[in-house]
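One protein chain omitted, others in place.
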């Protein structure tokens, strides 16, 4: 589901982005020698954004029983097999810069934002899931939940340009689908209703914004551009560009009004 | 409080369960050589379910200042001193398979579900607490909160057949008691009301279901089979088999109606 993502005029190409990231790192390493070794091994030692991102994720997801070298190889293989995974990673990076007022540098998101790293790790797990490598995908889901406090089932479909801000406690279920340009704050749940089979989880349209602590339950559809206020519980469909709040959520603005 | 747990006809004996887990691991190791070493060291190298579970928990709870070998020994000693701790661990494993639609294999819960691992770690801490090993029990509580994002006071009493789904952010206070067959989603709080002494936390009956983000405060009693909808705040007793939702929660179905 990626028709919603649009490259903005100020977005960088992959080469420009990689060069910008390296410049940011060099400046930080000069300003703060304490971080020089970290910045070198994480970014400056690598030949491409793919290698650097694979290294960063592998170090976060490694455990006493799963080595970072294995994980780095797995991620690099995915980026080589399917270049759209890295395109989505770049779209997400631009999304953080576009939409998070507390972030004005690419390295900050790449190196430090667990929401960004959780989504990129999920993209690896999802690729493996689709190719039938189920045991490995489920292990990655578990490690993502431990390391980033974000629990996304590897089968969940996630668009481009995604922002998970703060990210702690996000839960996204097996049959959920998320469009492009979706922003969600921490503690958001896209959960099952506990009944039925087939699609059991929410279908979230392009450009939807879900506030802190929002819970959406069951196979409901949130139309493109819908917004849900913090702490709300949504158990029904929402029309495109509507605004809903409360427990349970009620619509307080419809499309025409919210323009 | 374990009269509520009933072994279902399809539940396996300990020997059957251990054999099934080993079979699942062997199949995964064949299918995914990347995981072979992890699966061997976690499961296949061990002689019993007790040893394997002690190894898994010890590796998750280890820290630079508390070694996995120490932790493994502590867990094995508890399983030997009180076989009911392992019986509860098996009941919880069956509960995950029975009630989580996203889980159809024992190894998935045993190796990967932080909710399952948090409850098993709490059972160890609770055993130590009851025997006066307070400092060690409190340290385990802290490590459980760090590693699994689940904060259960070691004094809290927890029945059998417990499912903590997703688990991030669960908080269970010192004088809480939880019956058998209880299911709770992530972000559930069984908290104190901040006043009084003695029992300050909720008493949760057999078979209760608490949705994502439910907060129950104070020494209230949730009757057997009660259900609370996502995001609700409960500050009063709930009758058996009633259904409550909202902030504050109001009962929307009583026992007769909810049958």
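In order of appearance the chains are A and B, and numbering begins at 1 in each one.
Simple rule for what comes next: a residue touches a chain if its C-beta (ideal position, glycine included) is under 8 Å from a C-beta of that chain, and two chains touch if they have at least 3 such contacts.
Please read these numbers as outputs of a predicted model, since none were measured by experiment.
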item: Absent-chain contact - pick from B:17, B:44 or B:171; value: B:171
item: Contacting the left-out chain in the complete assembly, out of B:166, B:187 or B:241; value: B:187
item: Absent-chain contact - pick from B:60, B:94 or B:153; value: B:153
item: Hidden partner chain, residues of chain B it touches; value: 63-66, 70, 74, 133, 135-136, 138-139, 141-142, 145-146, 149, 151, 153, 168-169, 171, 173-174, 187, 189, 191-192, 194, 200, 213, 215, 217, 231-233, 247-248
item: In chain A, positions touching the absent partner; value: 28, 31-32, 34-35, 37-38, 41-42, 59-60, 62, 68, 101-102, 108, 111-114, 147-149, 166, 168-169, 185-187, 211-213, 229-232, 245-247
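In the analysis below, only the chains that are shown with their structure count from here on.
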item: Inter-centroid spacing, chain B versus chain A (mean Cα positions, whole Å); value: 28
